[in-house]
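Below: one structure in C-alpha cells.
Every protein chain but one is kept in place in this view of the complex.
Going in written order, the chains are labelled A and B, and every chain counts its residues from 1.
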Amino acid sequence: MSNDTDWLVGAGLALSAIAATAMLQPRGQTKVTQVPASLPRRAGPHPRASVRAARRLNRAAGLLAVSVLADSSVEHYRGSFKNKAMYTPLAVSALTLAMSAHGTADRRPWAHRLRDGSYLLAAATGLAGTGFHVYNVTKKVGGFSWQNLFYGAPLGAPMAILLSGLLGFCSERVRDTSRAQRPHVFGLPAARTIAAVTAAGLLGTSGEAGLLHFRGAFHNPFMAVPVTLPPIGAALLFNAAARDPDDDQNRAHPLTRAWMWLLAAMGFVGVGFHAYGVSRNMGGWRNWSQNILAGPPLPAPPSFTGLALAGLAALGLMREHPDA
Amino acid sequence: MSDDMSGDPQVTPRASGGRAPDVFRPGGWVPMRSYRDDETVDFVIVGTGAGGGTLACKLAEYGFSVVALDAGPYFRPLEDFASDESEQTKLYWTDDRISDGANPLQLGSNNSGKAVGGSTVHFAMVSLRFRPEWFKSRTLLGYGADWPIDWREMWSYYTEVEQALKISGPITYPWGPKRPRYPYRAHPLNAAARVLARGCEALGISWTETPLATLSAPRGLAHPCVYRGFCVAGCSTNAKQSALVTWIPRALAAGAEIRDLAMVGRIEVDDRDLVTGVHYHRNGGWHFQRARNVVVAGYAIETPRLLLNSATGRHRDGLANSSGLVGRNLMTQSNQAVWGLMDDEIRSYKGPPSLAITEHWNYADKGKDFFGGYAYMSQGPLPQLWANTLAQARGLWGARLVEEMTNYNHVAGLKIVGEMLPQERNRVTLADEVDQYGLRIPRVTYSWCDNDRRLIDHSLAFMTRALQAAGAKDIWTQDDDTCHLNGTARMGDDPRSSVVDADCRSWDIPNLWICDGSVFPTVGGVNPSLTIQAIACRTADRIRAMARRGELTGQRAERTRRAVHATSASA
Partner (left out) sequence: MHDRSRPPAIPNRYPAYDVLAKRNGPSWNDKTREVIAERLSVTATPQFFSASEFQLVQAIAARIVPQPSSRPPIPVAALVDRKLHADIADGYRTDGMPHHREAWRRGLGALEAEALAAFHRPFAELSEAMQDQLLQRAEAGELKAADWGDMPCEDFFKRRVLRDVVLAYYAHPTAWSEIGWGGPASPRGYVRLDFNERDPWESAEAKPGREAEAARINRHVR
C-alpha cells in the first residue's frame, strides 16, 4: 500500500466533518417557509408539507452518507485499499452527500434526475458492497466464523449506503407525488413505507453495533445502549406504520418522535464514547495513527442519527398526510 | 517522572515503607501493609508467580496475614519495559545453574522468570485447560501418575482463573467437555496463525483461536493489546494479564505485603518438625521472617533447591523429603518446531506469538504410537530469537545465516507443547558451587525417554505435512527445544510416592506447603500456567476450610501457646 492514500483519507474525513456540520445547521430559510401555525391541521394533501418531508429525508440520507464516507475512508484505509473497488464507497457516498445537500436546499416539488440517479447508484453500491464483504469473510480461512465476522469486512456496513440511497430515492418519490392526492412510493403510502424502511435500518444497524460490542465483550455497560434503544425505536416506528390512518388521535406519535430524537442524540453521544474508547488504548490520542484504526470507530454511531432523522421525516409526513 | 527513577528496581527494593509500586501508573505507588520480621504472620510465601502470586491474593482476601517474598525486582511495565529483546532479559532467572543429562535443558529464558509476578511477566499467555482424563492418566490412559484431584473440581477453578484474568478466547472451544464462555473475545488472527489454520483445514483437523491472557478490550487501567509482538519480552502496555497486574494488586488491596529483591535461602524448622519462618536476603543482609505457615512457590527448580538447601540434622535429605522424591520427576515439555518460508509476507512479529492452536493430538487417542499428547501453535519469534534458532538448531553461520535472516518476514512456523513423561532420573540436585548469596546452586539433570522421542517424531512429521499443505517451502525441523518446568514435588494420595497431598500440604511437615508447577504429577500437552493458578485457588479454598475447622497446624500451635500464656498468667 502506498502512503499516498493518506491525503485521500484525510480529504474524506475533512469533507465528512464539514458536511456533518452543514447538514445539521438550522436553516433560517426553512423556518420562514414553514407552514403557518394557523393552518388547519387536517388541510388535506399539501405540496409544501410533502416537499418539507422530502427535504428532511434528503438530510437524513446525507447524514448517513457522511457516516459512510468517514467510516469507509477509515476502514478501507485500514484495509490499505487493496482492491481498487474499495474506493467506490468513498466516491459514491461523497456524491450522495452532495446530492443530499442539493436536495435539502431544493424546495421544488418534483424529483431531480441527477439526485435520483445518484441515490440509485448509492443503493446499488450498498448491495454490491455487501456482496464484496460477504466474499471477503468467506474466502478467509475459517470462513463464516466469529473470527471473520468480528475482524473481516463488516457485513452490515455497506447497508448504510444502501439505506442512504433508499431514503434518498424515497425522498424523490415523495417530491414527485407531492401534488398527488397522497405521497407514495411505488404505490405504497410514502410515510409508512419510509417508517418501515427506517425501522428495518435501525434493526440492522443495531445488529452491527451488537456484533462489534460483543467483540468488545460489552466491557463498558454503556455499550448496551445501541443494542437496546434502537430496537425499541424500530418497534415504535413499525407500530406507527401499521396504525389505522383514520385514527386521528394516534397520528402525532409523540412517544415515537421523542424516541427518534433520543436516538439522534445517541448517535452523537456515541462518538464521544468512542473517542473515550480511543483514549483508553495504549498511547491514547498521542498514538492516534494506530488507535483511530484500532479503537472503536468514531464515524459509526452517527448512522443512528441519520436513521432517526429519517424516522422523524416519516412521522412528520404521517402527521400532515393522514393517508401517506 | 517518578521520585524513584534514580533507584534501579533491580538493585534497590521498591516495595517498602508502607507502599508498593503502582503497576498502572508511571512513578505511582499504592499503599501496602507492612509486617515486622518478628511478627509471626499466618503465611509467608516464597515466590510471587502463577502459584505464589495467586495464593497470596486469595489468602489475603480470606483474611490471613500474608508476606510474599520474591527474589526479583518489582517492575512498573509502563515505564520499565523497553521494546528490546536484549534489555528485557532482565526478566529472566539468570543465576548460575548447571544443566546436564543426555538432553541438558536450556534454562534462564523462556522457562525461568525473576521478577515480582514470576515467569508470568514474560510468559506467552497461552491459557489452556488440561484434558480431563489427564488427571487420571495412569488409570484411564495407562501412563504417568494419577492426580489426587477430580477434573470436575478443577473445571470450576479453571473458570475462576479465566474470569480473574479476563482470558480472550474463542466462542466455542472444539475439544473437551463444555466450558463457560471466555470473558473476552478472541484476538484477530495474524498471518502466521492463518497458516496454522490453513494446514489444519487441509489435513481435516480442528483448530481455533488460542485462549490468551491478554486483553482484547480495555479492563480498568489496563490497555487492550496493541499487537506489538513483544509478549515474551514483557508487556509494556499491561494488556498481558500477568500475576504482576492481576493477583498482586488484589493481594496488596487485601492487606498482603510483597517484598521484592528478597531471596529466601533457608526455611527454619524447629524440634517439633514444624517450620517457623524463612531466612531471606534483602538490602545486603540476611533476615528472618517468622510465620505460622510457609508456602514454597519458586517453580520446579528453585522450590526443590530451597527444600534441599534447608536440610538439618533431623531432615538430612532436605525438608518434606521422606519419600526421597523432592527434586525428582522433573518434567519439561517438548517444544519442537517446523519452520518454512511462504511466498506471502507473514511478518509474524505482529501480535501475540501464538494466536492459533490445535489440540487435536491432545484429544485424539487413535493414530498415536506414544503416550500423552501435544498441542501445536503458530509462532512469532523476534529477530534475536529467530537468528539464534537458525544458528543453534539449523547450524547456520556466516553468509548463509545473514542471508537467511533476510527471509524473516516470510517465515511461518508451528511449534508443539508436548507432554513429557515423569521419570525419577530427571531431577534437581544441589551442586557444590555456590551463588552470589552463598547458596548451593542447582544441578538440573534431564534425559528424554523413548516415549518422549516418539511423541516428538510424530509431531514433527505431522506438522511438516501441515506446513506443506499450507503452502510453505524450504521446510526444516527444530528438534531441540523445551519449555516449562514441573513436577519436582509431586502431589498424590500416598506419602511414600508423593511430596504433598491434594491440598499442596507437605506430608512430612504440616505447616509447610508447596504451591507451583512442582506439584504436577504429569504435565499434559498444554502450557501449565492456568493449571498452576487453578491449583493455587483450590489450595486457598482448602486452607480456608481447614482454618475454619481449626486444622491448620500453626493455628493449633498458636492456640496452644496462647493457652499456655493464659495458664502461666493466671498462675
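Operating definition for what follows: a contact is a pair of C-beta atoms (placed from the backbone, for glycine too) under 8 Å apart; a residue touches a chain by one contact, two chains touch by 3 or more.
All values derive from a computational prediction rather than experimental measurement.
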Absent-chain contact - pick from B:T89, B:T159, B:S322 or B:T429: B:T89
Omitted-chain contact residue, chosen from B:T139, B:Q392 or B:S497: B:Q392
Sole residue of B:D8, B:E39, B:D365 or B:E403 that reaches the chain not shown, by the stated touch rule: B:E403
Contact set of chain B toward the excluded chain (per top definition): 79-87, 89, 92-100, 104-109, 112, 188-191, 194, 225-230, 236-237, 344-347, 349-351, 382-384, 386-388, 391-392, 395, 397-403, 405-406, 408-409, 444
Interface with the unshown chain - residue positions in chain A: 1-3, 6, 78, 80, 282-283, 286-287, 289-290, 293-294
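In this text, only the chains that are shown with their structure count from here on.
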For chain A paired with chain B, centre-to-centre distance based on mean C-alpha positions, whole Å: 51
Complex contacts: residues of chain A adjacent to chain B: 140-142, 146-147, 150-151, 214-217, 219-220, 277, 280-283, 287, 290, 294
Of all residues in chain B, those that touch chain A in their complex: 166, 170-171, 183-186, 188-189, 194, 197-198, 201, 209, 216-219, 223-224, 226, 237, 239
